[in-house]
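Dropping a structure here in C-alpha cells format, bear with me for questions.
Excluded from the complex is one protein chain; the other protein chains are retained at their positions.
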Amino acid sequence: MARVASTRAKVGYTVAAWIVALVIFFPILYTIITSLKTEQEAIAGFNLIPSFTLSSFEAVQSQNNYWRPFTNSVILAVGSTLLALVVAIPAAWAMAFSPTKNTRGILMWMLSTKMMPAVAVLVPIYLIFLRTGLMDTRIGLTVMLMLINLPIVVWMLYTYFREIPGEILEAARMDGASLRDEILYVLTPMAVPGIASTMLLNVILAWNEAFWTIQLTTTNAAPLSAFIASFSSPQGLFWAKLSAASVMAIAPILIMGWFSQKQLVRGLTFGAVK
Amino acid sequence: MGRITLEAVTKRFGDVEVIPPLNLDIEDGEFVVFVGPSGCGKSTLLRLIAGLEDTSGGRILIDGRDATDTPPAKRGLAMVFQSYALYPHMSVRKNIAFPMRMAGVPQDEQDRRIASAAKALNLTDYLDRKPGQLSGGQRQRVAIGRAIVREPSAFLFDEPLSNLDAALRVGMRLEISELHNRLRTTMIYVTHDQVEAMTMADKIVVLRAGNIEQVGSPMELYRAPRNLFVAGFIGSPRMNLITGPEAGRHGAATIGIRPEHIRVSATEGAWQGRVGVSEHLGSDTFFYVEDTGLADTITVRAGGEIDLHHGDTVWLTPDMGHLHRFDVQGSRMA
Partner (left out) sequence: MATRQTQGLARLMRAPAIILLLIWMIVPLGMTLYYSFLNYNLLNPASVSWAGWFNYQYFYTDPAFFAAIRNTLVLVLGVLTITVVLGIAIALLIDKPIWGQGMVRILIISPFFVMPPVAALIWKNMIMHPSYGVFADIARAIGVQPVDWFAQYPLTSIIIIVAWQWLPFATLILLTALQSLDGEQMEAAEMDGAGPVSRFIHLTLPHLARAITVVVLIQTIFLLGIYAEILVTTNGGPGNASTNLTYLIYRAARLNFDIGGAAAGGIIAVILANIVAFFLMRAVGKNLD
C-alpha cells in the first residue's frame, strides 16, 4: 500500500467512524443540550444551541428532591458492592489458589444462578420484603443488589486472582509469611488493581439496576433508577426538566464508565475475552 | 546446619504415584543436584522437602528433627523459583527484606544484610527498582539475594537458570557455585541440564519416574554409571551404546563407550565407518560416524584440527580401559 493512498484511506475511515460515533452518542448529546434549554426552547423544534440555562437543574433539585434518590443510589451501589466484595474475595481467593476438582463446577453453577430470571422470584421476594418490613428500606435493597451481582463479582475476582502466579504465594510462604502476612503484604497489593476494577464495574451495574429497585421501593429508599422511572407519568412532560434529571442520573456513572472500558470487557465476559 | 534425610518419602497425586518410597541422605554443606528427564518428579521432590506439598507417606528429617508436618515457613529453608517469584509491587530492597521482615529481624540488621547481599550480587545500583525494570539475570540475583539474607539451613533451587540465555547461564552457574563455596550451606539444585549437574554438584541424584537410579559424585557417575539410563544421561555428547555381536564379544548385552574414549584414524582401527555430519567447535570436533554396522551412528570426539570430510572412510578404536559393559537388565557388569 502506498503511503499517499493510506493517508487518504485514514481520512475516510476517520470521517466514517466519527459519523457512526456521533449518531450513537446523539441521544445522550441531545439530552444534555436540552437540559440546558428553557422549557419553551425545548419544545420549539430541533435546535442544537441551547441558551445554557441551569434553571431546569435547579428546578429538578428543588421540586423533586433530587438529592434523596441520588444519596440512595450512592449508598446502594457502593454498599452492595462492598458487601459483595467481603463475601467474594475469600471465595475467589480459595478457588483461584486452592482449586479442587469441583471448582469449575461451582463457578459454572454460580454463573447459572445469574441466568435465573429475576421475575421468577418476584413474588416471594416481594412478599418477604412486605412481611419483614424490608420494603422500601436501603438495607433490604442493598442485600438484594449484593446477591444478584455476587456471581459476577466472584467470577471477575477469580479471573484476576488466577493471573497471580502461585509461585509468588509459595515464595511468601517459604519466606516465613503466615497466612495473614501472605494475604496482607503479598496477595492484596497484587490483587488491588483487579479488586478495583471489579468494584468499579459492580458499582456501575448496581447503579443502573432497574428491576428490583423499582419493585422494592416507593419513596424512602428509591434510587435514581426508580426516581427516573416515575417520570414516565404525565408530570414528566417538561422536556428540559426531564433532560436535566436524566443528565444528573447518568453523569456520574458515565464518567466512571469511560475510565473502566478495558476492565468492562473482561468483567462482563467473565474473563473469556481480554 | 542443614542435614536433610528422606525416609521412604512417597507422593501420590490422586491415584498416580509420582514418587515411590524414596530414601536419601543429604549431608550438611553438600551441593546436591537432582537431574532426570522432564516429568520424573524432580520439582515434586524439592517441593516435598520445602513443605509446599504434603507427603503421602514417609518422613522428612531436617537436622534430625521430624519436619514432615512442619509448614514451609518453619522449616528454615529458602527456595529460588524457576520464575523467580519476585513480588512485583515491591522494590528490590523490599523484596530482599521481606523474609527478614517476616522473621522480625531488627531494621539495622536488615539494612546490613541487604547491603552485603546487594554487594555480593552486584545489585547495589538497583535496590530501588521494581522487578519489572530488571533484566532476567538481575531478577535471578534478586531471588538469590532474598534467599541468602534469611541465612537458611539449606537453599532449594528449581531450575533457576532455565529462563536465562546461554551466556548468562554460564555466568550465574559460576556465581552460584561461588556462593556455595563462600557460605558452605547445603544446596539442593534441580536441573535437567547435565552440564550444570556435572559442574556444580558435590553429589548428583539421578531420578527416573520418581526412582533414584544412582547417587554419587559427578566423576563416580561418569566413570561408573550403574545402569544404561545413567550411562545415557550423564556425559555430553552421550555415551555410544552398542548391542549385538560386538557386545557379545565382550560378554555383555550392551557395551558403552564415550565419544572421548574413541581414537580416530584415516588408515587403521577396530571399526570401520563413514563420516556423516561433523561439528567443528574449534577446540574439538565431533564426528557422527555412519555405516559401522554397530549402531545407527557412533559419536566420536577428536581434536580441533583433524582433517576428515563428509563421506570419508574412517577407522575407530575404542579405549578398552573405558569400555562399559551392561547385562540384559541394563545393569553395570563388574
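Order as written gives the chain letters A and B; numbering starts at 1 within each chain.
The definition used in the following text is that contacts are C-beta pairs under 8 Å (C-beta built on N, C-alpha and C of every residue); 3 or more make two chains touch, one makes a residue touch a chain.
Bear in mind that the values here come from a model prediction, so they are computed numbers and not experimental data.
Asker: Of the listed residues A:L36, A:L145 or A:L169, which contacts the missing chain in the full complex?
Answerer: A:L169
Asker: So which of A:V60, A:L141, A:A177 or A:L224 would be touching the chain we can't see?
Answerer: Within the whole complex, the residue contacting the unshown chain is A:L224.
Asker: Of the residues A:S55, A:T137 or A:N208, which one touches the chain left out of the display?
Answerer: Going through A:S55, A:T137 or A:N208 one by one, A:N208 is the residue touching the chain not shown.
Asker: Counting contacts across the full complex, list the positions on chain A that touch the omitted chain.
Answerer: Touch set of chain A with respect to the missing chain: 6, 9-10, 13-14, 16-18, 20-22, 24-25, 27-28, 30-31, 34, 42-43, 45-46, 87-88, 90-91, 93-95, 97-98, 100, 106, 108, 110, 112-128, 147, 150-151, 154, 166, 169-170, 173, 179, 204, 207-208, 210-211, 214-215, 224-226, 228-229, 231-232, 236, 239, 242-243, 246, 249-250, 253-254, 256-258, 261, 264-265, 268-269, 272-274.
In this section, only the chains that are shown with their structure count from here on.
Asker: Enumerate the contact residues on chain B facing chain A in the complex.
Answerer: My answer: residues 50, 52, 71-74, 77-79, 81-83, 85-90, 98-99, 102-103, 146, 150.
Asker: Which stretch or stretches of chain A touch chain B in the complex?
Answerer: Interface residues on chain A, with respect to chain B: 165, 167-168, 170-178, 181, 185-186, 189-190.
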